[in-house]
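As you look at this complex, bear in mind that one protein chain is not there, while each of the others sits in place.
Take a look at subunit A:
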Amino acid sequence: MIRSHCILRTERRGIHVDQSDLLCKKGCGYYGNAAWQGLCSKCWREEYQRVRQKQIQDDWALAEKLQREEEAAYASSHGVQTQSTTPPQPGHTSLGPFSKFEEKKTNEKTRKVTTVKKFFSPSSRTASKKETQEGKTSPSISRHASFDTDQVSKDFVEFLKNLQKPGREIHKQCRAFLVNMSSKKDLGADELSECVQDFYQNLADRQMTHFKGSSESVEQVMDQVEKYIMTRLYKSVFCPETTDDERKDLATQNRIRALHWVTIQMLCVSMDEEIPEVSENVVKAITDIIEMDSKRVPRDKLACITRCSKHIFSAIRITKNEPASADDFLPALIYIVLKANPPRLQSNIQYITRFCNPSRLMTGEDGYYFTNLCCAAAFIEKLDAQSLNLSPEEFERYMSGQASPRCSSAEGEWPHTGQGAGVAATNPVLAQLNHNLEQLSSISSRQEKVMEAAQSLQADLLSWTESVQREVNDILEKYPLTCTVSAIDANNIDNDNLPPPLTPQVFAG
């Protein structure tokens, strides 16, 4: 106790001595804080504001530069005939800013890497400290996102260049629309959706009537327009605060978690996951449906759903050896959704319905799979005992976690061989586990036998030595070792008058 007091005191003294180091680095006289890079709260706030202001200005400058570039691209694409012979562009060389742009991009990348590293650093406290020291990690992430959008804008400009006059017109309209949309941020999700859909419709109609585009080329253009517009709008219109999408997402997520016990048999899914090729397809389908959340363009999200569905079809076809019908497909998709628990499922469904080009959603293949996903989500929401062919009591017990269908069939008996089949069918991993357990138990029983035999051998050996010992003793007792000298010898013990022993004689001749 006394010693610890001493230590405390010396420490205190130490702090007292270094007090000047703890004052605000700006020299305002207040105490600083390591978390604020040695500044006091007031100075830190000023400093932080300054850095942020600079960041915002940088962002603005970048945005303006990009816009200039886009316009320049137009000017050059249309002034090519007259100006192509004069290499130095009047405004600025296009190479200069671009290389800077590249440089910034790589900076951005390294910064992102450090941010990611931070999440994995051993102590969360140091991580948060570092983050506050830099004070701009979150802006850096959002800026990274804006670089993606820049790339999309560039691609869009590239694409429209090939279209000559209509291209310029489309670009102008898209820009005007985006500006218009940015002033409408407070509108509800449905109104926003209506704006976007009206815009798609008008733009497509205009192309049809004014530029006499074929329906295929119009579709192509509309795909690009959708990509450009929705990448720009994504942040403000995906899962907006004006809706309760987020609440629904959480509800669905929890619902799927609560339904973790639903087995493939209950849904009557015709996929046999014990076939390696099938389980491979199942894993791919799960990956695809999870990936959907990472895409920004509605059409890319749809593509994820379509890929997922194709994998499900493959899995069913391999299992059943015939093409899958909707009666096979929908339950399988429900099963995949339950297994994957895709992030923000409701938000994604809503986002796609609100902002996807309707001609895709309505009739095409993507639309079909998307509709199935909507059905799967609705089914999961409404799922009850009847839809799984269970009694209400059973359903309640599973929901409350009192019983689990996977274990109840083999509860407490799983190391034995008989019950293996019921469990094995649910999951290849479980089947493998079961198999291993069986082997282990047979090995252990064999080992027991070996041990028994060894022990009996040991006992045998012990008893054998004992019995030998006993026998020897018995014999020894029976015939005690007595040294009796024979009578003849005894009589002649000291008889010296015997004739001397014969000595060899040599006879010559």
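What we mean here is this: a contact is a pair of C-beta atoms (placed from the backbone, for glycine too) under 8 Å apart; a residue touches a chain by one contact, two chains touch by 3 or more; residues count from 1.
By definition in this document, contacts and distances are computed from a predicted model.
Trainee: Pick from "Gamma-secretase subunit PEN-2", "Ras-related protein Rab-24", "Family 34 glycosyltransferase" or "Alpha-N-acetylneuraminide alpha-2,8-sialyltransferase" the UniProt protein name of the chain that isn't shown here.
Mentor: UniProt protein name of the non-displayed chain: "Ras-related protein Rab-24".
Trainee: Out of A:S153, A:Q207, A:Q224 or A:T252, which residue would touch the omitted chain in the full complex?
Mentor: The missing chain is touched by A:T252.
Trainee: Which residue, A:D186, A:E241 or A:D327, contacts the hidden chain when the whole complex is considered?
Mentor: Here the residue in touch with the unshown chain is A:D327.
Trainee: Where does subunit A touch the missing chain, residue by residue?
Mentor: 190, 193-194, 197-198, 201-202, 204-205, 215-216, 219, 247-248, 251-252, 254-255, 258, 303, 306, 310, 313-314, 316-317, 321-327, 329-331, 346, 349-350, 353-354, 358-369, 371, 374-375, 377-382, 386-387
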